[in-house]
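Everything below concerns the one structure shown next.
Every protein chain except one is present and positioned as in the full complex.
And now, chain A:
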Amino acid sequence: MATAEVERKRGQLAALSIAVVVVLVGVPLWWRTTETYRAWLPVNQINELAELQLQLSVDVEVVFSRGTLMPEQQKKVPFTRTQEEAQKVDDDTTLRYRYESKYRTANIMEEDALKQPTAAEADLSLHTLSASPCGSVVVYVIPETSVLLPQGVDVYIGHRRTAVLRMGAPMSVGKNHKQLLAHLEPRITQVVQVMSFSHTDITAALSDRVRLSPGSKESLADSMRSFKSSPGYEITFSLLNPDPKSHRLDWDIEGAVHSYIQPLLTKLAPLANFSIDSQILYYAMLGVNPRFDSSLEAYTLNADSLAHVINPVEARLGSNAASSNPVLNFLLYVPDAHHSPLYIHDHQKQPVASNAFHSPRWGGIMVYNVNDLYGRGETPLPVNININMEKVMGVFLAQLRLMLGVQSSPAPPGFLVEPCGGAGLADWELDRLMWSRTVENVATATTTITSLAQLLDQIGNIVINDNIASQVSSTVTSLQLAVAELEAGNLGFALQYSKEAILASERAFFDPSLLHLLYFPDDQKFAIYIPLFLPMCVPILLSLIKIASEARQRRKLKQSKKD
């Protein structure tokens, strides 16, 4: 009986030790060999970024010229003053605008500059006096009686980051400095909104994050016209020659790009990289047959049919094989002898002066009529035609500005905006673009990174390599820096960081290693394990239960013995 007891004890011990071995060695071994590698991700910081709180700070310098302030006002006008405005865009996104105004009086040189005969000259000499940093605005307040601005113009905005503001009648201003500031502040804000950003711009830039309530059709079209922010753009000029038998076309695209497009792109260089190329496509037809209008003795294209014009051409345009940046297409169509002149009509059936149209986020098309060069059939075909690039590039430049989002919203009444000069872009327009692009980059990068984090969280099987983790961390760092720089008002740095963030986030999101593994559903995996697990675990479990029940019985027995 003693041996039987020993034997039973030994059996129990064996069962227990096997269970212990299985639990201590087998399970961890199985777990370790079948687990996927997942690097650590800064999930908390990503979640913080999901709740985006952007603060945009603008430095506004208000300079009072002589004659605008009374001596007692001059003493009392504060040195600096901060104005804040908070806007809640949606549940996760809040915006705060902060205008940091500095007040000072003009120094002698500035006074001299403001005495120039025209506003443009004053603007230029003010610029040479002091170059204001990127993203800031300088407003010069001039007296009501100044002749610098023409009659009826209250605000003048030049090529740089300066604006000239007429004070307004002394009576309306009032004597008190508080009244004065109260009079000035809304007008300064208005100037700043034109020169740096307005709430509509910023919300449009946030469209990647925030689903906009469908506003007016016009504003939607405006917001959708320009290309999305991207680290680079490919600009392609294509000359379409539908019939090389009737004319041979020559265009000096190299020279035209150099003198018309390049200055603008050089100006835009901090925003993105641009590459330009051109091609000539032969036998490139429009997708619709233009109607012959007998009253005009010309062919016409209606606005409704414009949508179909491109289809056959687009197949031949070709995407840029060597990069994945968005392509801006500018097509110059020269109709052949039998189909010219060709005019584009708008929705009101009126001919479009530029004879060009554009498609949002795609590019523009211009029709270039050359029928007067045919010389009434006397010259033998094909006719050699040299294209007047000045005319063409004027249109393409305007379209390029639209596509890139350099659109000045119509200036409020009383504003005089100096037309942009040789560079094709004023400094403040660049600033405006940089503001909205920075916000857009931040919005896009945060959306990308949060959705990536969500995806990785949802699918536990995805391997997260170290390089993805490092990309994610660098995205998060760049985003935090960009937000901080926006808050500090350093626009240039903010844009730089936001670009880095967007690049890193795209790289992480589209990393091919995220797709490598085959994902099997859990039930199938367990179906494969069952032939192994079931016969192994059932005896162990049963003997454990038996041991437990025996132990309980023994305890009961002991208890009863005690009793």
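Things worth noting here:
Going forward, a contact is a pair of C-beta atoms (placed from the backbone, for glycine too) under 8 Å apart; a residue touches a chain by one contact, two chains touch by 3 or more; residues count from 1.
The criterion applied here is as follows: contacts and distances are computed from a predicted model.
Selecting from "Phosphatidylinositol glycan anchor biosynthesis, class T", "S1 motif domain-containing protein", "ATP synthase subunit gamma, mitochondrial" or "Protein O-mannosyl-transferase 1", the unshown chain of this assembly corresponds to "Phosphatidylinositol glycan anchor biosynthesis, class T" (UniProt protein name).
Within the set A:Leu206, A:Leu332, A:Ala356 or A:Ala453, the residue that contacts the chain not displayed is A:Ala356. If you put the hidden chain back, the residue from A:Asp91, A:Glu297, A:Asp523 or A:Asp563 that touches it is A:Glu297.
Within the complete assembly, A:Ala307 is the residue of A:Val43, A:Ala269 or A:Ala307 that touches the hidden chain. What chain A contributes to its contact with the hidden chain is residues 3-4, 7-8, 10-12, 14-15, 18, 29-30, 33-34, 221, 224, 236, 244-245, 250, 252-256, 258-260, 263, 275-280, 282-283, 285, 287, 289, 291-294, 297, 303, 306-308, 310-312, 314-316, 318, 320-323, 338, 344, 346, 352-354, 356-362, 364, 366, 376-377, 382, 386, 389-391, 393-395, 397-399, 402, 419-424, 528-529, 531-532, 534-536, 539-540, 543.
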